[in-house]
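Missing here is one protein chain; the remaining ones are kept as they sit in the complex.
So that you can tell them apart, the chains are marked A and B in the order they are listed, and the count of residues begins at 1 in each.
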Amino acid sequence: MKKAVALLLAVFLAVGLVGCGSGKEEAKETAAKTEAAKETQAKETEGDKEADGESEVSGDPIKIGLTTVLTGDRALEGQYASNAVKIIEEEINSAGGVLGRPIEVVIEDALGTDVGAVNAYRKLAADDDIVAIIGPDSSNDGMAQAPSALEFSILTTAQGSSPTLRDMCNNDNKWLFQLRACDETLCKALIKYAVEDLGLKSFAILHDTETSSSDQARLFTEALADYGIEPMVTVPFTTGTKDFSSQIAQVQNSGAEAIIGAAFQTEAAILVTQIRSMGIEAPILGSNAFADPVTIQLAGDATDDVYCASAWVPNTPNEKGNAFAKKYQELYGEECGKAAAQIYDHISIICEAIERAGTTDRAAVRDAMNTIDSYPGAITTYDCRTNGDCGRGGLLVRVKDQKAEIIAEITSEKVIE
Amino acid sequence: MNLQLLISGMSMGIVYGLIAMGMVLIFRSVGIMNFAQGEFLMFGGYFCYTFNQILHLPIVVSLLLASLSMGVVGVLFMRSSYWPLRNAQAKAIIVSAMGASIAFKEGARLIWGSIPVSMDRVVEGTVKIGTASVQWQHIAIIVVSAVIMILVYILLEKTFIGNMMQATAQDQYMASLTGIPVIFSIGLTFALSAMITGVGGGLLAPIFFLNNVMGGTAGAKAFAAIVIGGFGSVPGAIIGGLIVGLVEAFGGAYISSTYQLVLIYVVLIAILMIRPQGIFGEKIQEKA
Partner (left out) sequence: MTALVEGLKSIKKPFLITILIVLILGSGLPFVTSSYMLRVLNIAMIAYLCVLSVYVLLGMCGQNSFAQAGLWGVGAYLTANMTLKLGVSSVPAMIVAIAGTALLAFILGFAFFRLRQYYFTFATIGLMTILNGLFMNWTPVTGGALGISDIPPFQLFGFTADNETAKFFIIFLVCLIVNVIIKVLFHSPLGRSFMAIRDNELAADCLGVNSLLTKSIAFAISGALCGAAGALYAFLSGYLSYQTFTYQQSTMYLIMIMLGGTISPAGAIIGTLIISLLQEWVRPLQNYMQFIYGIGIMILMIIQPEGILGGGKALYEKYIKPRKRSPKAE
């Protein structure tokens, strides 16, 4: 009897947690949204969905797998990804689908761990209907999935931006594509701007030790070396650090003219706030996340005068990207993050490859990928003639009045050996 | 630089001490380490966010309301994950708290989403002390924490309810024989612990930013504070918190900023080796 009461309470606690606070309506809203999405999906699966007038979409849906982090520590990525999936599915299907068939994106949770990413990947790959799989937004996960991509022989697009991943795609794994501008291009462009245009001469680097940030710190150092500059000091910290006073104090002591930062959104926001509150006015040059809408919203004024070589900002001059960002903002009431735009591009490129292959055969689709030489995406133009470093650039931005202001567009030509 | 490190180390230390104090209260009451304490911090922060940013209440009112709501959460948590297992082995309770911790984290994500958020500070701006600059919020945290600590001391030592809670903590069976409603007393302890930690979350949110996993690292450091300070001692938890904060600040600047968290745990192991009962702990005679 007592156990029953306890159980009831546990359930009550569970329900209470989900339904409490004023988050109630939000929760309901999201629930309603997922419901709606499920319904549309169900309709599509049934096959003959009423297309919006223009053209007929019929037949079984073409399935594309997406492994992203829905739960756990890195769930922000999954939130963006699943929102983006709904937009692009609707867009493609109402415009006639792919090969006259609707598309359906199957999402599996990668949990934010290697094991989770691989399990999710294999679950999708074992399903013969899945034509291609999109990996999570992390180089680690991409590399963990790489052996499975070889084993299953299925087109896999990686979202990680690490140069190590690029080499892996180019050299040992023909099934793996890095559909993103490799960090090298962006880091070099930012340093070039800082040294040549801003005339800065001494730098201090502050970076997270997780994969992409430590990669970026290395690339910044290399780019500086091209100008014969050695950073005054390089201070690493671990993800989850909340108080940066000891790191910032070291930077302050070094007397550098400018600070280079590499970190994710939360850390970037805390870092920028604390640097400014300690009275340091030095310009901050940052990795991707420093001009992210989330960072700007968290850190507010403190982000003013932050320079950043970013893959994506919501007010991008790219027409396709701008339209997508607007649509996202309308639908979800929040600014569109990089992770969302990236998924948008990944799905459209995979659809393009399927269209070019003219079939859903896995090998044919992979081969078709290599024929894409300049595909205009929401973020940038893509060149997939070699597997690694397919994205062709990004944006050089400066944050002013809590808005990312575009200074220049970064483009690079693909090096094909 | 040293002054800056000292001040930020102290202010972080007080925060760790506050969370640690919440953990110690529960430990003293039921003899179990609460593995979901970090999640209380996160939930307190989110409640505060809800009152402050969504319902647009002033931050002080939000903090009070968040604290009260956390009291309810504490009681619910006690009733669902501790009470049914009170006669089982300690490890069973730990596992159930771990399950609850996962559910808390994911529940918060389902309600408030995974985009990190911020909210109002109690006091805006920074202040210069010598060469160091300190955010006013840090000073507010130190003041509020000190007040809370004093209030808790008065509650435990000087009031009837406090005596009741202490008696239950010492011996549940004896307490029940003297007519103390044990479930009420334990519930109160959990509520108090959740309230203290919840306020901490509300105070930290504007400077740490809130997301559903913020409890993890803070919880780990608070835990180190408890062990260093002496297990089960309230003053020990606060001193331990300060030590952790200072080790973090000075170690990060002078030894290695990469291994900040590692350093804290090296100190923890070193202290355990030299003085297993911690700085303030009492040596417990082993019973056969």
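As a working rule, a residue touches a chain if its C-beta (ideal position, glycine included) is under 8 Å from a C-beta of that chain, and two chains touch if they have at least 3 such contacts.
Computed from a prediction, not measured in an experiment: that's the story for all the values here.
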Contact with the hidden chain (one of A:Asp109, A:Glu267, A:Glu335 or A:Glu352): A:Asp109
Check the options A:Ser94, A:Asn170, A:Ser202 or A:Thr238 and report the residue that touches the missing chain. A:Thr238
Pick from B:Leu3, B:Ala92, B:Ile154 or B:Met174: which residue touches the chain that isn't shown? B:Ala92
Which of A:Ser94, A:Asn170 or A:Ser214 sits in contact with the chain that's absent? A:Ser214
Positions on chain A where the hidden chain makes contact: 3, 6-7, 10-11, 14, 18, 34, 70-72, 78, 82, 107-109, 111-115, 118-120, 122-123, 125-126, 139-140, 143-144, 146-147, 151-152, 162, 164, 168, 172, 209-211, 214-215, 236, 238
On chain B, residues whose C-beta touches the chain left out of the figure: 33, 35, 80-81, 84-85, 88-89, 91-92, 94-96, 98-107, 110, 220, 223-224, 227, 231, 258-259, 261-262, 265-266, 268-269, 272-273, 276, 286-288
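Everything below uses one rule, namely that only the chains that are shown with their structure count from here on.
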Centroid from C-alpha atoms only, then distance chain A to chain B, rounded to Å. What do you get? 34
Within their complex, state which residues of chain B touch chain A. 1, 4-5, 8-9, 12, 46-47, 50, 54-55, 69, 76-77, 79-81, 83-84, 103-104, 106-118, 126, 128, 133, 135, 204, 207-209, 211-213, 216-218, 248-253, 257-258, 260-261
Can you list the residues on chain A that touch chain B in the complex? 2-3, 6, 9-10, 12-14, 16-18, 20-24, 26-27, 30, 71-73, 75-76, 78-79, 209, 235-238, 240-243, 245-247, 249-250, 252-253, 265-266, 269-270, 273, 277-279, 294, 297-298, 300, 334
